[in-house]
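Okay, so here's the structure we're looking at.
A protein chain is absent from this complex, but the other protein chains hold their places.
And now, subunit A:
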Amino acid sequence: MPKYLILKHYRGTPATVNDVPMDRWTPEEVDAHMQFMADFGQRLEESGEYVDGQALSPEGAFVRAGDARGTPVTDGPFAETKDLIAGWYIVDVDGWDRAAALAGELSLAPGAGGKPIHEWLEVRPFYGAPSATQD
């Protein structure tokens, strides 16, 4: 079965339908959102499609070698305009259609007013290992 990465972004995606920032929701709406996310992860585990899920802090920086010895040079914190990944799910599913369907489901997480956010999620296939019959 192919694996897909479902990426959540802090920013850098097109605008969402319901894009009120979270600290402007009511506490109950925050709870409902968290519950939705927890339930989604739970359902993935139950369907045998869950591989990994992690959340990334927005802190951090770009780093590159500044000289031949690899002395790190950093560029950070991230500028406002840069795309910023917030976290991911890795799912092991039958194919693209199922991965896209899951992303669609996740995109409906409730936001302000309890209405779905319609958040943009990035879905990317993993390269797999060459198959045993491939030559």
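Following the convention adopted for this analysis, a contact is a pair of C-beta atoms (placed from the backbone, for glycine too) under 8 Å apart; a residue touches a chain by one contact, two chains touch by 3 or more; residues count from 1.
Assume contacts and distances are computed from a predicted model.
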- Query: Which name from "Electron transfer flavoprotein small subunit", "Pyruvate dehydrogenase E1 component beta subunit", "RNA polymerase sigma factor, sigma-70 family" or "ABC-2 type transport system permease protein" does UniProt give the chain that's left off?
  - Reply: "RNA polymerase sigma factor, sigma-70 family"
- Message: I'm checking contacts with the chain that's been left out. Which of A:A55, A:V73 or A:A101 qualifies?
- Response: A:A55
- Note on the structure: Among listed residues A:E29, A:E49 or A:E119, the absent chain is touched only by A:E29
- Item | Touch list for subunit A against the chain that is not drawn | 21-27, 29-31, 34-35, 38, 55, 57-59
